[in-house]
Every structure is written in C-alpha cells, then in structure tokens.
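A single protein chain has been removed from this complex, and every other one stays in its place.
Chain naming follows the written order as A and B, and within any one chain the residues start at number 1.
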Amino acid sequence: MEVTFKVYRKDPEKDGKPGRSNYTVEVAESATVLDALLKIRDEVDSTLAFRASCAKGYCGECMVRVNGSARLCCTAKVPDYTKKGPEISLDPLRNIPVIKDLVFDFDAFLWNKIKAVKPWLESDGSSVNGENLLPDSQMQDMRKVMSCFNCGMCDEGCTVLPVDFNFLGPAALTKAYRLAFDPRNKNSREQVKIVEKPKGIWDCVHCYEADEHCPRGIEPTKRIVALRDKAYHAGITHETVARHHKSFAASVKESGWVDEGRLAVESEGLTNVKGLMKLLPTAAKALAKGKAPIPYMHAKRPDADRIKKIFEKAEQEEK
Amino acid sequence: MQEFDVLVVGGGAAGLRAAIAAKHAGATVALISKVHPLRTNSAIAQGGLNAPLGKNDSPESFAQDTFVAGDDLCDRDVVRIFTQKASQDIIWLERMGVPFNRDTEGRLDRRPFGSNRQSRTCYTDDRTGHMVLQVLHEQFQREQIPSFEEWFVSTLAVDNGTCVGAVALSLRSGKLDAFSARSTILASGGFTRVYLPSTASLGTTGDGQSLGYNAGARLMDMEMIQFHPTVLAKREGLLLTEALLSEGAVVVDHKGGSISDIKGMPRHKISLSIYSRQNGAGSVLLDLRPVGKEKLARFPQTQELARTVGGLDVTKEVLPISPAAHRPMGGIETNAAGETSIDGLFAVGECACNGLNGAGRLAGNTLTEAVVFGRKVGEAAAKHATAVAKKSFPATKVGDEEQKLARIMSGDSSQDTVRKIHGELGRLMNEKVGLIRNGAGLKEALTEIQNLEERFSRVRVKNPSRVYNYELTSYLELASMLTLAEVVALAAQSRTESRGAHQRADFPERDDTNWKSHTVATLAGGSVQLQKKPMASS
Partner (left out) sequence: MKYAFYPGCVSRGGCPELYPSAVKVAEKLGIELDELKSVGCTGAGVLPQNISDPINARTFAKAEQMGLPIMTICSTCQGVMAQANYRLKEDPKYRDKINREFLADEGLEYKGTTEVKHLLWVIFEDYGIERLQALIQRPLKGLKVSPFYGCFLRRPPEAITPTKELNRRKAYLDELIAILGADMADISGKGKCCGFPILSANEENSLAMVAKHTGESKQKGADFMVTPCPLCHLNLDGNQARAEAQTGQQIDLPILHLPQFLGLALGFNPDEMNLKRHIVSTDEVESKVSMMS
C-alpha cells in the first residue's frame, strides 16, 4: 500500500525552525510505522533522525506521536492509521524540547528527573546471609511498578508538565514509589523526603491522565497518591499542603462537610498575614456576589457525629 | 580528551556490572554507550538467570549441565569459577533490589528451564532481563559514574600492542573525542543482526568484536551461533521465552502432531527438531493454552508483546514459531579475567568468548554470565589500571578518524543502500550459515559475502551532518557485520564436524579426535587467519 508520511523536521545545524517533510512510500500491509521510517531513511532521505532499538515493543526508545497520539512506532501498524486516508503524520512528543526531527531531549524530559529521585536501594549487597526472605505478594507489586520501561507516555499526557516543565512528573515519581515501598530499602523515609519537596508529589493534580496513558497499567497517579498518603502519615509534608489537609479534615470531621471559608484561611495559615492579604481581593469580590462562605460560621450537617465517629475509628486503626 | 582508569564500552548488563565493580575497586570509570543503557539488548532476556541455590543443587551439577549444553567445548576452569560464584552474584542482585519471584518460604524461586536438570533459574515473571538491567542501572547511577550516552565508538587506540583507549563520536554534538584509559572493557553485546531474522535489537551489530578484531585481538568460536527455538514467525524475531515449554506449552507441527522430543533438551536440539518438522516457516505452532491461566500470569510480557507485536491473544490462539538466530557463543577471545590478547583490552558478556559456553549456552546462563564475569572483569580491569604506567594517547588518532569519517561521507554513492546490503547479508547468513550448514553452501556464502563487501565499498554516506546521523552509524555497523560474517563463515567452513550449535550436513557426527578445539581467528595482513586452539585438558 502507498502511504504518505508527513514528518516533523527540525535541524539544529540550520535555523532550528520546525518544518515538515512529506514522504510517499510503498509499504507492506503488515508494516509498522518504524518499518516505514527505516525504509524512508534508507531509500529516500537519509538525513531523517529518529530513535529505535529493540523494534519489538519492549524497550521504549521509539516513542513518537502518530496522527497526534503518542505511542511506540514499532508496534504501530500502518493500516490502523490509514483508515481515513493514505496519510500519516509523525511528530515528536509534546512539551519536550526537540533536538532534531523526531529525536527529542529525553535527558531533560525523563532521565535527569529519575536521577533526581536518587533511584537506588541503599544496600550493601553482601550475600553472606543469603537473600532477603520476603513473601512473593510483596514482590508482586514491585514487579508491576518496575515493569515500567520508561516510554514517557505518562509524562507526555501529564497536565502539569506543560505549565511547569520542572515538575518531576509521573514517571520519576513512580520510580520514587518503587524505592519508597520496596521493603528492602532501609532508606525509604529519605526517598519520601526527596519527592515531597517542591516540584514533587504535592505538585501533582491527581487528574489520572498518567493512569490513562500508561501502556502497562502501572497506574502512576495511584502511586503518587500512595506516596502522598505515606508522606502525610509519616508527618513529612509541605507546610501549606499540610495546613490545607488538616483544615479540610478538621471541618469534615466536625461538621460532615467542608467549610471553604475556613479552608482558604487556614491553608494560608492564621498568622500568615501576607498570605491572608493575598486572599482579600477575591474574598471581597466573592462577598459582594454573595458567594463567600463565612469561615467558622458553618452549620453542621445532620449525622455529623456519625462522620466524626468514622474519623475517630480510622485514626485509631492507624495507630 | 577524556581520561579515566577504566573505560567501559557498552551499557548493557555486563557493561554496567563491570563499571560498578571497577568503581568499587577504586578506579575512575566511564561508560560509553551508543544507546541509553535501558534501551540495550539485555532487556530482551526473559526466562531467568541460573544459580545453584537449591537444596539438592550444587556448583558441580550446574557445571555438568553447562558442559552438556556446550557439547563438551567448554573450558572447565572457567565453568568452575562461574558455577562457584553464581549464587553469590545472584544474591547480590536480590539485595540490590531485583524483585525476584519467591517460593513459599520467601526464598528466591527457581523455575525449570531448558536443559537444566535441576530447577535453578531465578526469575522475575518473564521480564528478568528488564528487571536485572533496571537494578544494575540504579546501582550504576548510585556510583555516579560518568556516562557518555549516545556516543558511538569508531575505533580503539592501540599503541605498540597496548590499548590506550578509544575515539568516539557524540551523536548529539557530532564531535569526535578521545577517551584515554589504562583499561578498556568491550561489553558491547553480540552480533546477531548479522542474521535476519534475529531476536536481537537493531544495534546488536558486533561493534565491539569488530573494533577488537581490527585492532589485533583474536575472535574465538565464531561459528557457534545459538538459534532460539521459540521465536514468533509472524513478526521478525519476537522472542517467546523457552520457560513456556517447561511450564506446559505444547509444540505441534502443521499436521497437528505434537513435537515432544524436545523437553529438557539443549536449545540446539530443540531448534533442529522444530526445523526438521517445519513445512515452511511458521507452520510449527506453539500453544500456550495448556499452561493455564494461573501460570500464564507469570508471563505478562509474553502476553503483551504477542498482542501488540503479533496481534495474537495467547489465551485463545496458537502462535506460529520458527527458530531464529538469537545470540552467539563466540566473540573476542578472553581468559576468565576478561583479558584479550591485547594488553589493556578486556571483553565481557556476549561480546566475549571466555570458554564458558562452548558450542551452546545453557538456557539461563547468559544473564548470570553478565553479572559474574561483569564483576570479575571490572575488578581485573581496575587492578590492571593501578598496575600499569599511563601511556600517552596517540596524538593523530582523532585526526585520523576525522579523515576516515570524511572519506565515508564524501564522493558519489552507488545505488546500493546500507539496508539493502544488510538485508541480503542477513538472509544469506540465515540460509547458508544458519542452523544446518554444508561445505558447498558455505563456499557460496563466502563468495557472496565478498560480493557484498565489494558493493559496500562503493556506498557512501549521503547525510552530510554528524548530528544524530543514523545513516553514518548504520554504515559503520554494517562494516562490522560484514567483517564478522566473513569470520563466521570461514570458521564454520573450517570446523568439519557437528557440535552443538554448529551442524554440518556433510559432517553430521561429533569428531572428538580432531575437533576438541576452539577456532580462533586473527586479522593479519588484511585477511582472516584461522587457527585451531586445542581445549585445555582438565
């Protein structure tokens, strides 16, 4: 079948401006997009730059956007993309600096972020006492999380990265989960401390885009939520977030629902004059429109005491 | 110029392990890899890694199985070292974080695998290579070893018979740089892409073997190429782990007759059995349904790749399989410490041939080999670096490489392309230097390889840039492959017997009288010199 590939181009040695090249090639019905790219580079335009390694779907190297959706191009079957017409567009992943054509800066995007979470067990490796004895159930979750092959799809779909490239991102944070929750890691508290700093777990909006994008069902968002829970229960939290969570929990515990006025005030901190001043303009507008819930003037819901009991029971169990 | 005590070329399992060991031994270390370590071929390994950890197991029993799989061509001393150290090195991996599957006592579980007579293969579902590579890379990062990723080594620097380092091209900047080192370790993997189809990644092109060989190092047992029996025939080279066979998967021929004489056999025998019952590629089928849902849960990668690559649901459909080239036993000749015939040059892993594997690798030995010898060779290289005086890096080497690249990238190219020549080479090797060889076919192969080399000499790299110029790297990789293909064919031609992975239709019997020897190839005066190296008597 004859297909036209419209490929993103960028040449750092020329003007570095994005462009597009169109290549029309004959490919087999069973061909993948990678097959086509290799053919194009070999027979049509050898200046085309793209990465590939295993060519069989397990190493994560050949990520590109095919017709706008990120995926491994070595498992992208051409006929799946030509149903609406014999044209396929190929682009690098979004929100990542592009070096050349389809080769993007994976160091900045992912590798450096993984390095930043100190991704190793602090272990001496001495085999004198044999292996760590562990039930397989504990290793099962580790095998799931570690099946991550750094494809970058979770980061590509992330909502925060487009506005803040320095956010660690779901992939690096999933790696942090692997370290924080590996029962053999004596250093797990330190790992949590690393990722609860700014640009870490508290910057995640838990929109679940990462879970939707992960091709291996690793559920990065759930891992980040678990890290947040762990941090919270270990008393390691970002001050503002800790205040926010404490206030939220306190008003639901007392009244059964959230006192937003109180929440806004307590998140900034009752003694944080600067922070509280920041809220004034919005609060004033809201008051004028009749939208501002007056903090602490908050009615209890029916059965609020039942909700309180649930809190008390759960808190007791934690101990 | 960059200067280090130890330079490791290749970021796969063996290279990473060697780099870590060298650093622990006190050397300054650097790693060069043409792809990021986590994209290397090590991730392909699925089944597991062997260690004699069982109550009824022993290094001796392990050694015995290794000898049998190697069809008695293994170096007994090397095997002894290997089988004695395997347990300690695997436990090191566990302590560093590999999430091995466990038995009911919480110990490392061991699955039956290949021709191991005891269950001694430790595993993480069917992603063992991936997990081991990941944990090795974690520890590699812990050591903060400078890592030159996406750098392509274009030549070794050898001065008066001593290797003093290498020259490499940065894909990102396009610049060449010199890497001066007292010890250089080649850990760049196998050369299976000489065969098409093959299970290996695109970059498994024998760069290290070719670099060493061109610098004067010897290559050993190059004719020994292991074909893996259960490779999906639908999509070129998708490996399905042999562990499936030990867990109950069934192989049937196109008539529906089961192929059952393969249980517990060494790989070459399984491959030959399937090959002989084939009626065209893909006519033999692997049925995973008898494995059962519960056991199949330990093969998530197999299920995923069968679906994404092959479009098949293993719980409902059967898989067409055909043996395909998987990995070489041969490589750069080394001793147990990884030393080559060139002072200061070491080799380890699939790049090397230290006598461990003989004429056939025991299933599950490869990853163990990578970590056991990765550690040993890293330590040996570090030790060597402290013992030798620093030699100066030849001043003209980088300039020479600039000229070499300039030559490749200038002038008119013929109508041939790298991929076209590679394709023909791969199919030729598969057909005439493949599972079963014969004298006439080998002779034809050698003539054809000469033709391909001649055609290759008239190809030029048309892409004028040096930044991420994959046409250039493919060109250099093809040069390696053509060189090695010739050695493989010549070695196969010279060995007039059948042993392990080397099967000659015209010499179908094993000939211990004449052939208890390795074949050794050296580049001398521009051509291949072959010698027989008798096995060390034990």
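The definition used in the following text is that a residue touches a chain if its C-beta (ideal position, glycine included) is under 8 Å from a C-beta of that chain, and two chains touch if they have at least 3 such contacts.
Just so it is clear, the model here is predicted, and its values are computed rather than measured.
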| item | value |
| --- | --- |
| Which displayed chains the unshown chain touches | A |
| Of A:Lys6, A:Lys77, A:Lys193 or A:His206, the one touching the omitted chain in the full complex | A:His206 |
| Contact partner of the left-out chain, one of A:Gly85, A:Gly235 or A:Pro302 | A:Pro302 |
| For chain A, residues in touch with the removed chain | 159-160, 162-164, 167, 198, 202-209, 211-212, 219, 221-222, 225, 229, 232-233, 238, 240-241, 243-245, 248-249, 252, 256-261, 267, 281-282, 285-286, 289-293, 301-304, 306-307, 310-311, 313-315, 317-318 |
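Methods note: only the chains that are shown with their structure count from here on.
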| item | value |
| --- | --- |
| Averaged-CA centre spacing for the pair chain B and chain A, given as whole angstrom | 35 |
| Chain A - residues contacting chain B, complex | 11-13, 30, 38-39, 41-43, 46-47, 49-61, 72, 74-75, 77, 99-101, 103, 106, 111, 115, 118-121, 123-127, 130-136, 139, 142-143, 146-147, 149-150, 182, 184-185, 216 |
| Footprint of chain A on chain B - complex, ascending | 35-36, 38-41, 43-44, 87-89, 91-92, 94-97, 99-103, 105-109, 124-125, 127, 130-131, 134, 138-139, 141-142, 172, 174, 201-203, 235, 237-239, 300-301, 304-305, 308-309, 311, 417-420, 461-465, 467-471, 474 |
